[in-house]
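I have a structure I would like to understand better, so I am pasting it below and will then ask my questions one at a time.
Note that this complex is displayed minus one protein chain, with the remaining chains in position.
Labels A, B and C are assigned to the chains in the order they are written; within every chain, residues are numbered from 1.
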Amino acid sequence: MKPIRNSIETSPVELKKEDFVSDQTVKWCPGCGSHIILSAVENAFPRIGYRKENFVIVSGIGCSSRFPYYVNTYGFHGIHGRAHAIATGVKLANPGLSVWVSTGDGDSLAIGGNHFIHVIRRNVDVNIILFNNQIYGLTKGQFSPTTPRGTVTKTSPDGTIEDSFNVGQLVLGAQGTFFARVIDNMPQLLSEVLYLAAKHDGTSMVEVLQNCVIFNDKAYEHLTNKETRDDNILILTPDEPMIFGKNRDKGIAWKEGKLVVVELGKDASLQDILVHRPYEDNFYLHTMLCQMMPPQYPLPVGVIRMVKKPTFDDLMVEQINRAKETSNIRCVDDLLNSGSVFEIN
Amino acid sequence: MKPIRNSIETSPVELKKEDFVSDQTVKWCPGCGSHIILSAVENAFPRIGYRKENFVIVSGIGCSSRFPYYVNTYGFHGIHGRAHAIATGVKLANPGLSVWVSTGDGDSLAIGGNHFIHVIRRNVDVNIILFNNQIYGLTKGQFSPTTPRGTVTKTSPDGTIEDSFNVGQLVLGAQGTFFARVIDNMPQLLSEVLYLAAKHDGTSMVEVLQNCVIFNDKAYEHLTNKETRDDNILILTPDEPMIFGKNRDKGIAWKEGKLVVVELGKDASLQDILVHRPYEDNFYLHTMLCQMMPPQYPLPVGVIRMVKKPTFDDLMVEQINRAKETSNIRCVDDLLNSGSVFEIN
Amino acid sequence: MVNEKESVVIKFAGDSGDGMQLIGNIFSDNSAIFGNDLATFPDYPAEIRAPRNTVAGVSGFQVHIGKKRIYTFGDFCDILIAMNPASLKANLKWAKKGATIILDEDAFTAEACQKAGYSSNPLNDGTLGAFHVIKAPITSLTRKTLEKFQLAPKVADRSKNMFALGIIYYLLNRKLDLTFAYFEKKFGKDSLATETNKIVLEAGYNFAENIEAVESKIHVPPAKLEKGKYRNITGNIATAWGLLAAAEKAGLQLFLGSYPITPASDILIELAKHKSLGVKVFQAEDEIAAITSALGASFAGALGVTTTSGPGLSLKTEALGLAVMTELPLVIVDVQRAGPSTGMPTKAEQSDLYHALFGRTGEAPIPVIAASSPSNCFYYAFNAAKIALEHMTPVILLTDGFLGNGSQLFRIPRMADMPAIHPPFAKPGEEYKPYRRNPDTLVRYWAIPGTEGMRHRIGGLEKEDVSGIVTTDPLNHQKMVELRKNKVLKIADDLPSQTVTGNHQGDLLVVSWGSTEGVIHAAIEELLQEGYPVAHTNFNYLFPLPANTADIFSHYRKILVCELNSGQFANYLRMCFPQFTYLQYNKIQGLPFTQVEIKEAILKYL
Partner (left out) sequence: MVNEKESVVIKFAGDSGDGMQLIGNIFSDNSAIFGNDLATFPDYPAEIRAPRNTVAGVSGFQVHIGKKRIYTFGDFCDILIAMNPASLKANLKWAKKGATIILDEDAFTAEACQKAGYSSNPLNDGTLGAFHVIKAPITSLTRKTLEKFQLAPKVADRSKNMFALGIIYYLLNRKLDLTFAYFEKKFGKDSLATETNKIVLEAGYNFAENIEAVESKIHVPPAKLEKGKYRNITGNIATAWGLLAAAEKAGLQLFLGSYPITPASDILIELAKHKSLGVKVFQAEDEIAAITSALGASFAGALGVTTTSGPGLSLKTEALGLAVMTELPLVIVDVQRAGPSTGMPTKAEQSDLYHALFGRTGEAPIPVIAASSPSNCFYYAFNAAKIALEHMTPVILLTDGFLGNGSQLFRIPRMADMPAIHPPFAKPGEEYKPYRRNPDTLVRYWAIPGTEGMRHRIGGLEKEDVSGIVTTDPLNHQKMVELRKNKVLKIADDLPSQTVTGNHQGDLLVVSWGSTEGVIHAAIEELLQEGYPVAHTNFNYLFPLPANTADIFSHYRKILVCELNSGQFANYLRMCFPQFTYLQYNKIQGLPFTQVEIKEAILKYL
């Protein structure tokens, strides 16, 4: 992949994974899905191609939010739920930075829910990696807003009584322009998705289904286990038909306004299979993809949506530039002496 | 309409509008859309039929949040953005109350956005009236998260640079079970919608497009003005075809996975017109209805979605009742003496 | 005949829709250009348009103009304009005995009188016996004046305020030309609005002249102000400009993250107008996003600022702790209003002091500064930013609704004369450690993301001294707590000495802080003139306190702390200097002190 060329300065030399490995001991539990995410990021960043000093990682609080310590970039470990707001400030103040957020399902969807929907609505150009382990890891195992209904956790000894958020659906409900979903055992795909996220102008939301081996182990077993995963996962590739299955003999097709699973050669032919177009602004289809899940459907992974819309940060700079061109207040002395002023001699 | 019969106690006597008129002077600006909403509520409450002591109105802060003072019920004027959380506490603690929230677009969608999406996700049985005037009224005219892109306000002298939330779309993104939209000049429809909201088990979100005569006058002009309104509004009636227009000659039909406006007798017949089924869990169609707006489409008003799902408050009571049946800890003395206890004599 | 006066207080009062704020402002500007010193204060209801003709709906604007220095907007007024019975009802208690009261006779209908809470018509029942009353049929004369334009009465009535203003211009012997020019600038030279406003203003003036409204017109000669350029400015605008000035002086971008709230919104609104100065204004979804975005901006190398009032400050509490831990520059402006909770949003008091000083979990010292006049908001905002930037710390700047909305003459400084600001940028080439400090000031160095060779990570967890690595080492924690505290205490080295007005030792020292300075100063000057052995010191730097504070206190037998709360500063002084005894005078009514109250309080202890 080529370095991304936009207003962020690219590195004059080619960077390697090692350039981004920090000297801090990684303190996640052995076997935690986060290790793989870390590695995917360290792989993706050199390929993105920006100067290494131009990366900033912002986080909230949670296991996932320890992330900035483990990547050798500028980093800001914030407070619980506020990473999106901090990152907004970083990006607005300095649009020349490539701003990333690492956050958890609790951090972004419980306490941080408001900043989550607003950063998306505004389409600020930040890239968000949401470690969704369907649990509060750092505080040792309470349910989160993504914990499926009925799950027994420390704070729901009789099972939860609330539906969980579907992250993609909420992102689209908040007018998101970029949504991708990856599972933590797919480092390659993740690294690719991160590259596309970086390339996207606007808020890129990358949900990673991340296994918490300690407090919610095997939550994604059906998606990662060798036996079942191929039938439960649909890997989306732009402009490719949505085909999946161990034998790549199943696909997704339209039927009466709904998506259905069809068997190739049996109840459908290749032409019936929907082709994935993440860059076409098809809100309904993209939402349906977000909502599809086993057992009825395979779970789509990859970039589900990436559509164009002006970014908040660009427009802010534009308004300032326009004001600078047109206003005759060019410095504070001008301002102080503007309007109704009189002189005593 | 008949009194609603459920676990909330109904009034032994028939109530009248006057039973709900408070003795406080209404301090909204003359001509403010809120006056009509107040009147619709005062009309709807007696019809709902609960004992008048069983109504509670909770609010946040804003012009709209002054509402509780003006209705003679139990009322709680909270703090900015927190009405949904306060109301959740009221309802959970005392499910025998009919709990209402009056809130604004700033109160619910700016500072209160997190509680907004969570009350909806949990499906707590509260009824929310969202006064959407696309502006911060009480603080004198700053833009809100529903202010259309480009609008000039006190804090956006060069126009806003962010897309606004589509309230219905966000509600559905957060898995809402009930969403209705009404314009403030339709007291009758509003009163009817409020009745249905009360009847709905779960979070009922009623968005009222409310005109702020002082800081955002005529934001809904195209929807209220006699000339244009009939062509710009689609009044939804359950099980009725979606027909609109001054001459009721236009309708909404499906075409290639999209909704289109058709002309009856011209490019469509009555059978082609979609019939509105708010109680069928058709996420896509309901979202599309939320998103439709002039000039391309008419704006749908009425109940867009009302689908069944267990409520959080019912399930909480159920879990408690089950625990009471099965546990042998029936009082605090039991608890104190449970488990590992020893005696010194 | 013209009667010269040292100073005059005028109160404009009417229904919320009557345009009192507008004519108050026009008159103030006119006075400023005329050369009077002045102070103003608007006083409007919480409701946007409260019901007509009710006391709750009265909107007022008070102006104090003078030949002498003006320190307050005045306790009691010499001239009261009351556009309806409710305005009279609400304000008569603030009129001096013998004051001139101008009334819109037409508005005193039986119904309106009753709605205002009068059982009989105050024009006729002797209520106004002690005053000089000018009954003017303002409504009908305004309509008549505008007859030829064939406006709807509703529209014509909008000009009533100009008729009233015309009367005032006559009484104060003012010319109309500058105001005519103002209309032309605002509405366009040939617009209908310009014409109608001019003609009604003139009609009011002529009316007063024709009826010989007063025996003698009043003349308040220009004040002997220091040479220089001046303008009338509110505290909120001065605050906004002070921040812009600091950013310019530091060579940094100004970033404001804010969420609207009365009475602080005007700072946000003002800054949003000045994009040409490069300021980035972000109206956030709530106060938490406001402050954290500002902190993010500071991390990224800007001067991060957030502005709010009490309820909003509460919400920023957690992020304040993060700012302390990350040791980033950040200015938090709190325009205090009457609390607790939503309280009385359009009224002010000084009761957020406790929160500013102590409202954090953990050991989290933050410098606290208070402005004390509308115009010095400019300098204290500038200094708050200077301290934040130079000492790498959040700084809380306290103003209040009186300061924020009130206005005053402001002598325009030249940016070249403003002090330099030197943020402690990390030196390129040197090995960077995020918590290495300047040994003198204990300030850490600032490395801006994007800078080569300085990648580092900061955050809210306790960090190891120098290296910034996360650690729970016990002694390191103690050390870092102390370093953070001592860093802030060392700011005192940079502060100007605390000064005293009046006797430099003796019986009684009056202590105040923030916006009560003006009224207490005025009272003290009077008492000194009357020969009382009093002194006054007003604090602007609250934490740390100026180094000579205890020394000053030690020269007086009694210390009287006056504040608009239940004694928060007094209690704080008890903590800081337990060796002294503090008397208190407190008021918690959403109103400022009056000069009379202060004098009485002082005399009680003399």
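The rule is simple: a contact is a pair of C-beta atoms (placed from the backbone, for glycine too) under 8 Å apart; a residue touches a chain by one contact, two chains touch by 3 or more.
All values derive from a computational prediction rather than experimental measurement.
Enquirer: So one chain is hidden, and I want to know which residue out of C:Arg231, C:Lys273 or C:Lys347 touches that hidden chain in the complete assembly.
Expert: Checking each option in C:Arg231, C:Lys273 or C:Lys347, the one touching the absent chain turns out to be C:Lys347.
Enquirer: With the missing chain put back, one of B:Asn54, B:Thr203, B:Thr287 or B:Thr311 would touch it. Which one?
Expert: B:Asn54
Enquirer: Which listed residue, B:Gly49, B:Gly62, B:Gly78 or B:Gly202, touches the chain dropped from view?
Expert: Of all options in B:Gly49, B:Gly62, B:Gly78 or B:Gly202, contact with the hidden chain holds for B:Gly78.
Enquirer: With the missing chain put back, which residues of chain C would touch it? List them for me.
Expert: Listed in rising order, the touching residues are 46, 310-311, 313-315, 317-318, 320-322, 324-326, 334, 336, 338-344, 346-347, 349, 351-352, 354-355, 357-364, 459-462, 472, 474-475, 477-478, 481-482, 485, 565-566, 571-572, 574-575, 578, 581-582, 587-591.
Enquirer: Since one chain isn't shown, list which residues of chain A touch it in the complete complex.
Expert: 25-30, 61, 63, 77, 79-81, 110-111, 113, 136-140, 142-143, 145, 154-158, 214-215
Enquirer: What chain B residues would touch the chain not displayed?
Expert: On the chain B side, contact with the omitted chain comes from 22, 24, 51-54, 56, 58-59, 61, 68-69, 72-79, 82, 84-94, 96-97, 114-115, 118, 316, 319-320, 322-324, 326-327, 329-333, 335-337, 339-345.
Going forward, only the chains that are shown with their structure count from here on.
Enquirer: Hey, how far is the Cα centre of chain A from the one of chain C, in Å?
Expert: 44
Enquirer: Using the average of all C-alpha atoms in each chain as its centre, how far is it in Å between chain B and chain C?
Expert: One centre to the other, that is 40 Å.
Enquirer: Need the CA-centroid distance for the pair chain A / chain B, whole Å please.
Expert: Inter-chain centre distance comes to 30 Å.
Enquirer: At which residue positions does chain A touch at least two other chains?
Expert: 114, 118, 316, 319, 322-323
Enquirer: Would you give the residues of chain C that are in contact with at least 2 other chains, written as numbers and ranges?
Expert: Chain C, residues with two or more chain partners: 275, 285-286.
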